[in-house]
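Take this structure, written in structure tokens, and hold onto it; I'll ask about it next.
All protein chains but one are shown at their positions in the complex.
Chain naming follows the written order as A and B, and within any one chain the residues start at number 1.
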Amino acid sequence: MFPRNSWYVAAMSHELVDGGVLARTVCNLPLALFRKSDGTLGVVIDQCPHRLYPLSKGTVVDDGLRCGYHGLVFGTDGICREIPSQTEIPARACVRSFPVREAHGLVWIWPGDAALAQSAPLPAFDTGPGYQAGLDFTCLEPSATWGVAGPHHIAINANYMLAVDNLLDLTHTAFVHAATFDNAGVLDSERTIKALGDRQLVDFFGFKNSMSAPLRTGYMLDDAVPLFDNYLETYWYAPGIMILVHGAVAQGGDRETDGAIVLNTNIITPATETSCHYFWAQSVYRNRGEGKVRDLWDVMTRAAFAEDEETLRNQQANLEAFGSASLDDDVALVLKADKAIVLARRIVSRLTKLEA
Amino acid sequence: MFPRNSWYVAAMSHELVDGGVLARTVCNLPLALFRKSDGTLGVVIDQCPHRLYPLSKGTVVDDGLRCGYHGLVFGTDGICREIPSQTEIPARACVRSFPVREAHGLVWIWPGDAALAQSAPLPAFDTGPGYQAGLDFTCLEPSATWGVAGPHHIAINANYMLAVDNLLDLTHTAFVHAATFDNAGVLDSERTIKALGDRQLVDFFGFKNSMSAPLRTGYMLDDAVPLFDNYLETYWYAPGIMILVHGAVAQGGDRETDGAIVLNTNIITPATETSCHYFWAQSVYRNRGEGKVRDLWDVMTRAAFAEDEETLRNQQANLEAFGSASLDDDVALVLKADKAIVLARRIVSRLTKLEA
Partner (left out) sequence: MFPRNSWYVAAMSHELVDGGVLARTVCNLPLALFRKSDGTLGVVIDQCPHRLYPLSKGTVVDDGLRCGYHGLVFGTDGICREIPSQTEIPARACVRSFPVREAHGLVWIWPGDAALAQSAPLPAFDTGPGYQAGLDFTCLEPSATWGVAGPHHIAINANYMLAVDNLLDLTHTAFVHAATFDNAGVLDSERTIKALGDRQLVDFFGFKNSMSAPLRTGYMLDDAVPLFDNYLETYWYAPGIMILVHGAVAQGGDRETDGAIVLNTNIITPATETSCHYFWAQSVYRNRGEGKVRDLWDVMTRAAFAEDEETLRNQQANLEAFGSASLDDDVALVLKADKAIVLARRIVSRLTKLEA
């Protein structure tokens, strides 16, 4: 169960070179993504209507995607352009195609009702002044303002909401990421969770004046600095998009000019009920440290996300060992730290039910 | 679903040396095939009636097949000959055995009602003069008349009818075998399909005067020859036997004496619903070129059948990805090139329903 009337990231632009074809499953739909030599993208169900061969095994030609079995060609609209063994093209010679858009280096597709896609804008958070301007995903584009590492793709063998849960309750960083972030401070932070509109949450973490060595290094905060201002704000957009904004500056300094500010974009797309795609990037405001902060966070987060991947895989496997495919929204033991999870799951359930 | 009252090739003779045992699944029946030291063949259900151990893990003794767990011995008739730990042999100490015949280097078994097997002849096509005399499978036996490569065995992870479809619509050779046969000529050939009796089809392909370089080489047709006579006739016998007769001769030449004539025997036997056995051989009439034509076609076809294996595996996996185990006979988009497939599947469905 997933909300299907939503834009989902199915791929990163660089995965689809001109003439490239990619098989990818999104919301339980096996899809063939392809890019024509003119740069146009097509997304169709990965099943030829002739003998049901996977179209993703085909090749791109001028007119579209040619099936690898008997050579039928389908345009980006899914309509058959050519049947090599005969001249007439029957009306039923077509395959379902999906709305697709490309923005900020990402390929977004709409797996639901295509009629609703046209008027639906791509997801984006409200932006503000300074570093907040990057919240509309422009932070993913390398520029004078943003030093960017990524995007990267991780295949995770877990229901996508487990990965969303993971990001919505960062108390796990004290345990899962003890070896990387070592961030016990998150356990006794003061959290303020706000809903924005009908499918967004923001979670502000207030920290006591303490920070782990890896974080200090990441923010280029001198060991001698006794007092500092550090912050973490997480922005969630249903069902699977999150930007974590975090940073630190020595007390009395100016966030914008002196501190290190990192936007960590996380985009989680359901593959099947028990697997998901995880796209992520690190964007460093004003590329602080001339790439040094960006590279430190890229390396540290890559290690941390490998820990998350293992955690989520263990969790999913354990759900299956006990006979269920996914974690119920109303699991028995709900802690205070789960508040954002509870709110988010309620929103996703509502979106899913609306489509039922 | 398969017609079971039919002779199927379960193995090649050379797979069963004297004293040899072979596990093989045919029509969803796990079987143990064995050959006694006197050359006699036995085929029994691969399950000892005692503690249900696989008999194919046993050893051949003078009286039959000895179970590897507690040593019971079963004859080729499936009746128990010996129980090492006691003297009496209870009546129920027997295992289902199957009619078996050996001909032309192949082991044929009858997985259905044994009472019907005795009067049922082994499959064979009508023969004619010259090279057509080989259509009764004598072309599989090396002789002055036939240069033979094979038989070979390929295990294919696809429903057997997908493999039959593949052979019944050779337009796929233009795409699947572009790198091997490169035979685009098949796309605009004139085809004449005839039913013979109630379980055979013949498909004659009329070609325009064009031929790919690999085929020319295979037929030993000089590049300088501008006009030629080439032909392809395919003989199908329900459910899974096909001989493809093909060849070429320079215009004005004599097929029998100057041209290269190849009989490609293909025998497809269902294993499970999602896998099959593929036995194939190349027979070259009068061993044209003293083995050269035979070897060229053996090598080229081996490469092409690896392409088919991959294609069929992809197709089967895609059916399963979309939730079905096999391709329905009434798939939505039927092309003109599918005419033989439609006729053949109708015949096989009728044979299967007759047994239901």
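Definition applied: a contact is a pair of C-beta atoms (placed from the backbone, for glycine too) under 8 Å apart; a residue touches a chain by one contact, two chains touch by 3 or more.
Keep in mind it's a predicted model, so treat the numbers as computed, not measured.
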item	value
Touching residue (missing chain; options B:20, B:54, B:130 or B:289)	B:54
Option touching the unshown chain, where A:15, A:102 or A:169 are the choices	A:169
Contacts of subunit A with the absent chain, listed as residue ranges	165, 169, 171-172, 174-176, 187-188, 311, 314-315, 317-319, 321-322, 327, 331-333, 335-337
Residues of subunit B in contact with the chain not shown	30, 46-47, 49-54, 57, 66-71, 83-86, 90, 92-93
